[in-house]
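The following block contains the structure, expressed as structure tokens.
Shown here: the complex without one of its protein chains, the others still in place.
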Amino acid sequence: MSTPLAVIGVGQSRQAKRREVTIGALVREAVDGALADAELGFADIDAVVLSKTPDLFDGVMNPELYLADAMGAVGLPVTRVFTGGSVGGHAAIFGAHLVTAGLARRVLVVAYSKESEGNFTWALSRALPFSAHLGAGAGGHFAPVIREYIRRSGAPEHIGWQVAVNHRRNAARNPYAHIRRAGITLDEVRDSPVLWDPIRYLESCPSSDGSCAVVITDAAHAAHAPNPPAWIHGLAWRTETGHFAGRDEVNPRAGRDCAADAYRQAGITDPAREVDVAELYIPYSWYEPIWLENIGLAEEHRGWRLVDAGRTAFDGDLPVNPSGGVLSGNPTGATGLLRFAEAALQVRGMAGEHQVAGARRAIGHAMGGASQFHALWVVGRERPEVAR
Amino acid sequence: MRDVAVVSFAQSPCVPANRDDDMAEIVLPVLRDALDAAGLGRDDVDFFASGSHDFFEGRTFSYIESLDAVGAWPPISESHVEMDAAWAFAEAWAWLQLGEGEIALVYGIGRGSLPADLDQVLPAQLDPYLLAPLRPHRDALAGLQAAAMVDAGLTSERQLAEVVARCLAAATANPAAQTSGRPSVAELLAAPYVASPLRAHDVAPFGDAAAVVVLAAGPAARRLAERPAWVRGLDHRMDTHYPGARDLTRCDSAQLAGARAAELAGFAAADAEVAELHTEYSHQEALLVTALGLEKAQLNPSGGPLAGRPATATGLVRLGEAARRIMDGGAERAVAHATNGPALQHNLVCLLAGEPG
Partner (left out) sequence: MKLPEPVTTMASPLRMEYTYVAGAGRSVFLRALAERRMLARRCPGCAQVYLPPPEFCSRCLRPLGAPFELDGRGVVSTFCVVNFPFPGQVYEPPYVVAHIRIDGADTRLMHLVREVAPERVRIGLRVEPVWVADHELATSMTSIRYYRPVEPADA
């Protein structure tokens, strides 16, 4: 019953601090792009999965309702997923499930954020009643985790700056990215204001407007696709509860289990060797070594060495976030799907200026909450021999 | 399709306002009940799916709190929809088709009592440029739909009152119902309008509750329940968003979902003996009866949402109540419906039976 699945269309909007279009128009840019890539019309789509982060970010409740027409979803099954920042990944995986389950032949997965409509920082830092007024915000949550990683690994302080330089230079090759700084230097990152020690301004993600869409289908339909498909070799999601004593937020088990499941499906035993490119959910630069270790691309406490050796730079042997990644654009509802989609573009050979030469297998990764929600897929140029 | 059935359903009583318990404290006892009824432990569950919405809870990422009731450790396979949990049921049913596991647990929580004024909240569901700025009050669009129904001769104020009277009376036998009683049609018709022709009792009252449904595949279902309620067909569809762009006296998306579900099921809603409909307003009953082609079904024997509407758990409760009729042996075939959006824009239909396909 199982058939290999593939991504046959990818679309995305230009990202910016504020796009002067309606939410529907922003979504439509990505949808049109994905359908055009796959040379399909709305009538060819059987189901829509919408990925979006908290509705408080833009004040539109149950946006799948308003977006019915923009997504071409009138008369179709529509599901709106929300699993924190990993939502784009969870949505892509659910879309794939619908095809595997035989409930749809071609699924359109759509993701967006129009952060400029509201105030994302405010939405995340409203103090709840009875709570301490910490005024910490998102970075204030992740910075202590980063500090603990640095302590455990003994990583030198420039690692975070190096990741920021890598990603920001990569973004210059991505016409869709929000922030592009081709000539950025280590010193500039080091000298940028410290926001939440040790996180610096240039090591942090922006808040962006942007959208992304992909079309997922089965092998039979992928055979007719005009452009090379990105075959799904493995996909997985895992969640762990956030509040129990003894939880390790630096190297969460949910992330390790998620990656292991996807690699097993893909027949990958040595991910660092067998994977050519990784698009990872890195909202603050230090999360690159943290995730490299968590998803098995580096041994524990040694992720930072890959960065230091230049291996994760665009011309390294394991480029991370050739698109510029989350540091260069963070439309939160779309960010996870962008990682999954960029991985697909790489193995399809369709990443334009930011194409990594010879990319045959790539990882798309997304994380949500306080590192509780993890989603990951492995895509490849070759059709898998047996269904995953 | 793999045979999947409901093997357990539990819910907490829908109350006007629960000021004692947080999300996890509401969900956990219901989760326990549902697992105990099927003789399952939390570790037996292969996939968890949930539905809830921040705008009822009043904070971002609210659903993460409900995970504390699930005991997501060691890490679990899980997903969440920011929708009525009926759509989480749909996701779990789809997940079980993959063959990666046998047992899925769906939970929904809805606390309609936390918003101080739903007129502040519900307009946010509308097109933010063209409709939301009009700030229609919470029942205005439903009122337009009900008025259109009456004008078209498809219902009458008296018929609306009869629906309410029947539902409230049925709810007297439902310990989970928020409200129940035996008002006469005359008493009901004497009440003032809130959005003519709708009166307060024509509007499903918001409350707080959680619901849990356990789904199992094939042999596992037979092992876990004496009389599983087999999910023979499930489908969901959307209409266009703009109430002005469609005929409010019809529900094409519910009709289409019903037809697609029937293709999978091998029987239609017309064959169902029981129908649990997500009627947020009394006038929607007649509309859905027509859209789904109901003929002989007993409508909302639980009392339905007119006896209690726990926000994002309401649709899941319909699925559970319909399944329960089959599990109790009271029906051979049942249909459950869930909705969201202005005037029935988004609809889900599920056909259940005492026999697998």
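Structural remarks
For reference, chains read A and B in written order, and residue numbers begin at 1 within each chain.
Just so it is clear, contacts are C-beta pairs under 8 Å (C-beta built on N, C-alpha and C of every residue); 3 or more make two chains touch, one makes a residue touch a chain.
On a predicted model such as this, the values are computed, not experimentally measured, just so you know.
Only one residue in the set B:Val30, B:Val81, B:Ala124 or B:Val163 touches the chain that does not appear here, and it is B:Ala124. Across B:Ala34, B:Ala69, B:Ala229 or B:Leu288, the single residue that touches the chain missing here is B:Ala69.
Within the set B:Ser113, B:Thr155 or B:Thr279, the residue that contacts the chain not displayed is B:Ser113. Residue B:Asp22 is the one among B:Asp22, B:Asp151 or B:Glu263 that touches the chain not shown. Although one chain is not drawn, its touching partners on chain A can still be listed: residues 20, 59, 119, 121-122, 125-137, 139-140, 143-148, 151, 193-199, 241, 243-246. Contact residues of chain B toward the unshown chain are 17-22, 24-25, 28, 32, 42, 55, 57-59, 67-69, 71-73, 113-117, 120-121, 124, 128-129, 132-133.
By our rule, only the chains that are shown with their structure count from here on.
In whole angstrom, the spacing between the mean C-alpha positions of chain A and chain B is 33. Contact residues on chain B toward chain A in their complex (touch as defined above): 1, 48, 53-55, 59-61, 63-64, 67-68, 70-83, 87, 90-91, 94-95, 97-99, 121-122, 124-129, 235-242, 252-253, 256, 340-342, 345-346.
Of all the residues in chain A, the ones that touch chain B in their complex are 1-2, 22-23, 52, 54-62, 64-69, 73-84, 90, 94, 97-98, 100-103, 117, 123-124, 126, 128, 237-244, 252-254, 257-258, 369, 372.
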